Each structure stands twice: as C-alpha cells, then as structure tokens.
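As structure tokens, the structure follows; a few thoughts come after it.
Apart from one protein chain that is not included, each protein chain of the complex appears where it belongs.
Here is chain A:
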Amino acid sequence: MGKLRLRQIPDQLKVIELIIQKRGPESGPLTQGSAYARARAEARRARATSPPPRDSRAHRRSLLPRSPAPRPRPSLEGLPEARTDAAMSELVPEPRPKPAVPMKPVSINSNLLGYIGIDTIIEQMRKKTMKTGFDFNIMVVGQSGLGKSTLVNTLFKSQVSRKASSWNREEKIPKTVEIKAIGHVIEEGGVKMKLTVIDTPGFGDQINNENCWEPIEKYINEQYEKFLKEEVNIARKKRIPDTRVHCCLYFISPTGHSLRPLDLEFMKHLSKVVNIIPVIAKADTMTLEEKSEFKQRVRKELEVNGIEFYPQKEFDEDLEDKTENDKIRESMPFAVVGSDKEYQVNGKRVLGRKTPWGIIEVENLNHCEFALLRDFVIRTHLQDLKEVTHNIHYETYRAKRLNDNGGLPPGEGLLGTVLPPVPATPCPTAE
C-alpha cells in the first residue's frame, strides 16, 4: 500500500549539499527545492566539478551576524566559504550579500583521468544520517471533531495520535487551548524518524475564541527560543535537539461557503512564524464541483488577505521550483479524508469509510486528495519543510531577538538586566 519513503531524505540532504558546493555563493539564490529527480540530475553534473566535501558539522559554526533585513535569505549555514575572506562581505548589510572575491570553482574538464570516488559522498552521508536519524515535528490545529488525530495516524500509518473519541467520556473540551506534544520513533528501511505530533485541543471550541491562537504562537516561539539558547551556548551539544515546529496542518471545516473568520485570524497571525499547510477536513461531504469551488474561494480569500501558506511563493528560487510548487499551490488546500479502518474493495483491503451509499477509499485519488497530501508532506517536501523552518522562520526569530537584545545573543547583556520576553509576532490587522 505504499511506504513513507523516509529513505529518500538522506539523499535529498546530500544532493543539496553538492549543489551548493558546485554553484558557490555568488550565483545568488540557492536551490532550496527538493524535487528528487531534478536534484539527482544536478548531482550527476556536480560530481564532475565539485570541490572536496566538507564536514557537515560546519552547519553550526557560523557566528557572523546576519543582515537585519526582515526576511533575510542568507546562504545555507553549512557553507564552507564562511571561513574565507569572501564571507566577510556578509557584514555589509545588504539584502543579498555578495562576496568580494568570486568563489566560483574553476570548471574542470569533465573528462577525468580516472575514477576518484567523490560520488561515494552520497553513500557516506546517507549512512551517517541513517545512524543519527532525524526529527520531524508536526502540529495539528483545528476545531474538535475535524479528524485531526485520525489524519495524522493515517499519514504516518501508526497510532501516533490518541483520538479524542477514545478518551474518557467525562473529559470535556478544555477551556483554554492546550498544547500536547507526543513523540514517537518510527522506522522504515533502516531510517529512523523521531516524529512529534503537537495537538492543540480547545482551539476554536469556545463561545469566545478571541486570541485563542496566542498559546500556539507562544509555544512555537518558545521552541525557537530553546534552539537559540542551545546555539549560543559556549559548550554546545553535538546535535541540538530540534523541537521547532516544522509544519502546521490547519484544518478547515468543510462548510462549502468560505473560510471562517477564526481561520483567517489564525493564519494571518501564524503564517509568518511557521509553515502552515491548510487542509479541508472531512471532505467526504462535498461533491467534486463543491470541492473545487470551495478551494478556489479559499485560495482567493487567502490571497486577498495576504496569507502565504507553504510552499510560499517568495521562497521559490528558480524556475523548476516555481513550476513544481505552482502546481501544488493550485491544488491546495487538499481535501482529505482520514480513516483507520480497513474494508474490502475489489479484493483488496483498503483504508476507508463505509457508508450505505458506497465506500470512500482514502488513498484513491478520485475520492479524496489524501495521497497528494501524504506525498507532498512526506515524500517530497519533508526536508524542505525543515529547511524553511530553520533558514527562514527561525532566522527571522533569531534576528528579532538579537535586535531586541542590542545585537548580542540572548543571555548576554548588561549585568543584572532582565532579558526581553519572548515576543509575539506582530501582525497587521485588517481594518
């Protein structure tokens, strides 16, 4: 019935490293997309001209201050060039820092005299990643009863989220939004993933839901803060545990009309802080026409209100990225149906929902778009989600914190002063 294909992630990682090394910093924006086939082609080309590989730990060593632009898109932190003179030019506050000395490696004739073995780097890095494993933190937000836990369980094919319907019947809807993070380790093909599902019961369930997104925003910023503190430590851990929220699935109720005001408010406040992927929950109540009309209306409303969901248009760096992501953006938000029960259809056991008028198959693209969502989040963009979180959202937070603290990392300051509190992201409210 299909695998999660976590195995592809180490490959995605290695390939991106290769591309960076091949292209160098002055070629401007880097490829951040992770289309596997394209990356592979690049890697083949890169093999001919790549300089010797660097230690992946170079990721963490860069201590140069970033430019204070609101959305800096600096070169990937793992740049070996950080140690060279070229990188000193980054101190000049420019939106796109260009090194003074061009670093483009000299193009070697692709006819090598013999086999060196540089391409084994992929295998080495893959082995390393498989040993260490990696983290992925996914948050689910939406009114109670929209099938959040079921969908997460279906996505990862395991009981990673305890369904609220299996709770004790006396448990009532919490009065304020609670944040519950549950971690699981799932393994596939030798690749270990530490998956953390962050649930937000109580969101949107009260009569007065004013500011019910604040606990969520606070939690996300707290994770950034935790990571920042670890980063500026003098004695740092070899591998900083990453609890930052990489992806936030927002569940839209399938009313068929439009977004609810609460949906708008939430996404307005949080789309600049975390990657939001809106999904239309329980989509089995809409016919095909209703689905496409609703999706169009939702997309238009998001556009009109300036809300960018993942994959954000502003981070498409090249044409290939853009075309691929455009296609995805056109079909978002995905209309999904989740299920943890299996039924017999045409001799196969499929996950689905059985009603008197038919069986809805979760993985059938004619019925719902669950397969698209799964492929998108897990099989193609898992690594990209993490990278955008690390390079964009986390960097924005970090820059703000450093600015607030006068350019110094948090924890250092005038003796005895109190640190500024973890800030909430300001958000322009619609008039």
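The definition used in the following text is that contacts are C-beta pairs under 8 Å (C-beta built on N, C-alpha and C of every residue); 3 or more make two chains touch, one makes a residue touch a chain; residues count from 1.
Convention: contacts and distances are computed from a predicted model.
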Would you mind picking the UniProt name of the chain not drawn here, from "Myotubularin-related protein 9", "Septin", "A-type voltage-gated potassium channel KCND1" or "FAD-dependent oxidoreductase domain-containing protein 1"? "Septin"
Check each of A:Asp263, A:Asp316, A:Glu369 or A:Glu387 against the chain that is not shown and name the one that touches it. A:Asp263
Could you tell me which of A:Leu249, A:Ala281, A:Ala371 or A:Leu385 touches the chain that is not displayed? A:Ala281
Contact residue for the chain not shown (choose from A:Arg353, A:Arg374 or A:Arg398): A:Arg353
So which of A:Glu188, A:Glu301 or A:Asp404 would be touching the chain we can't see? A:Glu301
Touch list for chain A against the chain that is not drawn: 143-147, 164-165, 173, 205-210, 253-265, 281-282, 284-285, 287-288, 297, 301, 304-305, 353-361, 366-367, 430
